[in-house]
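What follows is one structure encoded as structure tokens, with my remarks underneath.
Of the protein chains in this complex, all but one are displayed in their positions.
Order of writing sets the chain letters: A, B, C, D and E. Residues in each chain are counted from 1.
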């Protein structure tokens, strides 16, 4: 039995609330249980210099956590002059995941920055962020089409993410903070609407895991992201 | 006529939503119109070293803005290694305002950090932050009393803040962003429930202002903070 | 009775010594009692990029303290990578005060940087800095007129500043360090030669102050800046 | 056909040269073809404060590249104040990999820092680093046993790493720089001597990959790390 | 003929003004012509942690330049987070020079920080700083003896410094800025009252120099520092 009483293959309650920001071209407040992430997509007509002449656009992501998103207050990263390695790793993962389902030339030479700010953290912030960021990005592209900035939707597919883990040697889906702390293996999967793998990151905390276990985790993840993609479809309907 | 169509002495719609954070000892989501600030109060049993042996507690504040709180996306301050001067000025103002109505020895040698994170910005973020921070602080002290960490409420009074300005030479209350940008003089007032002045900051953008004008602004502010204090009382009722 | 034995409305001895720097276009060593600030005005033909095409000039200020300006040695700020919040707050105040009495278009698209370096600190360094910076700026403009860089004096008025405070509940003028540490309320006023208010900043350290007290402080300040402006006139005569 | 002319399942020539540093407790210069990484293991009797009382040791890794390790000179990271996100990601990966095969309590409350400095880079620097770091760590533990600092070898297994990728849709082993730049999918595998998975990181550059492809990559990786472990055994024999 | 019209072996007018700071335990405003450096010596009862138990004291120096000490305004170093290499080189040189003539155990386990702030710069700021710093240090030790903090004077000798150079192939003494910019070789000598060499630093800008030239420069320097030591003796008489 998991600490959260959920079945091994059960997601937490997931909500995707659109248009939560008055100013952003696209936005989504995503909840995976008590984890809440505010995702905003900001269109910048002037992208970075290296984009000029490339004939394509770019999507980048930034990730941060409010100090009291966590059980104990976390110090702001600002005083250290640079995002931590963990923060940078997460924001690169979010950016790669979104770009993998986007037709970058169809964006034109523009940049979209997706900010994922964790309002409350209870495990799985990066997977919630990717899932919500897709919705914010969708709405940003819709905003651009409405204004005839682009003529076709650059999105080629959905993308969603979920964590899995081995908890007391049993594969379980969508770990909350308590489960994540106790899991022997932690894996994040970023999958597309059509089931392709965009990213897989599996880490053994102490004991190595086997190929069979990796496959079980992948199967759980696929069921989870299928459900998340269905929720994205509902949200944008 | 103001851009916002409000009367000269009219506040924007103000809401004070309590207990919005699952983890913080006290929290309040405050709205002054489209300006929205999430205030959380975090109790830290171990305050800074200089507190030890002082026989009193301390309240400090941190302030930040989400990147897309603003009309155009603002770069995160993190890469510059330190909060900007404006950020530091605001967080010191919030801290001083809260300490001015708190009986610090009654807190014991503890520190409370009040985080004010601007979710959406439409002018008056520092005044909204002070007004909401008082509620978060109130709830943090209530949390402490419930757990018998302290026996009496250290709060000696309410504190609330509002901006005023000279807009087309007319004194107006609670400027939104459009009004603030166009005002000739901008002033922030931090006042207590009993009407005392904790802080007054008045700045002429171009033309100096007169003593008479300063007094008119102060009178408007007092009416505004009286209303804000009434809303604080409703919120904690 | 004040620690300094001065009457409540008595300034410290003030001197304004011009042309103390061999290289600066304008300079003034200002003393308010034991507080001594070296102010230099540096003309830069190439201002910041955002100035180009604006049709006006800009005045900015930098403020710093020598390590042994203070009773105990203060660590240099250099190792922290950025001026402290206090330093930034002061340098913005000095810059705003000077710009408020300057006809910026008359300067042409040039920048003047006024450096205020505190050689010795005994309270009131920011007010001394503003008062002395005006003289350095005046001489910088004179230097420019002599060389026909500009044809009319961009200065529209004098500007001077002084602190006031409630000391043992009595309003007193021009606080030195000992008085400032013990004052219940501390206020800085930046006033023009014609008596307009450029900036007012009043802060209650512990007990809020009243409107009547604010007005008494303002009256003291006005008498003080009238005297400082008279000294500026003497200095440039 | 691969650019390197190697068979799909062919490693580059691998060498593991021990005792290359006069001072380090353990050291290994590892080459994967033209990729050369100097690994040194440094024993520190005084570990970080949080280790005290934990009853176990810790292994941490640092990773850097000499400026001219690369085809074009790379700027030193020093001027940016913190290792880049990529650098931090790699050093955390190396540390986790080594800890996964170490009996940390058997080390005592000591820290070993493994420095992996890339002398020459031609793809696969992180996998070469992990493979060589294991040898440096082995020698560091041997040094400690010789001096009776520890009585049993804390190493529980070998660990080695190799990259795989989809190059022109074909799974290939141990990508050099040219192959890595052109690969559609890039995956790093960290496996133990007994075949367990410590870490798997697979990333689709453009097109998502399938479960079947992931498994093929894993099979290639296992053959590769089996060979690397055999070379480690030869090296320490 | 030198640009300064001085004879080859002629110092600029040198003044050493004592007790220029109200707060510092020792202070000296030194002028070498238009070069002016304010030196203050600050006693710190609590030295750095590594001093404890060493049975000796320490002298350290910090060096900085006011922004408008130079012909064109120099940016403050503060924004770069660390003193420049040149600044650090100079402050280490000043510290070493003072320590070389001090009986460190006679100071007790205390630290003296000598701040050398260049008010105006016309070449030779480091040599003026060393020469003036000795006087500030002397007065700091006198202050300590007066208060019976130490019983004997820790100073074992005078120390003074001067620059020399090859200007149009002629050895000249005490270069001002114009001469320094045009010199082919630049050398700084730090010598004691008894004529010993504490530091010699000679640098060929373009053409290497010969042993004979080095000796000529040294002879000029010795005549110069003999005169500077005589002025130090006058100053403290």
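Keep in mind that, in the parts below, contacts are C-beta pairs under 8 Å (C-beta built on N, C-alpha and C of every residue); 3 or more make two chains touch, one makes a residue touch a chain.
The structure displayed is predicted, hence computed values, not measured ones.
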item	value
Partners of the unshown chain among those that are drawn	D, E
Touching residue (missing chain; options D:73, D:147 or D:233)	D:73
Those residues of chain E which, in the complete complex, touch the missing chain	80-85, 87-89, 92, 96, 100, 191-192, 194-204, 206-211, 214-215, 218
Residues from chain D at the interface with the omitted partner, ascending	21-24, 27, 34, 38, 40, 42, 44, 62, 64, 66-73, 76-83, 113, 115, 117, 119-120, 122
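Keep this in mind: only the chains that are shown with their structure count from here on.
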item	value
Chain A and chain D: spacing of chain centres that average the CA atoms, whole Å	28
Centroid spacing, where centroids are CA-atom means, of chain A and chain E in whole angstrom	60
For chain A, residues that touch 2 or more chains besides their own	80-83
Touch-based graph of the chains, sorted into line, ring, star, complete or other	line
Every chain pair meeting the contact rule	A-B, A-D, B-C, C-E
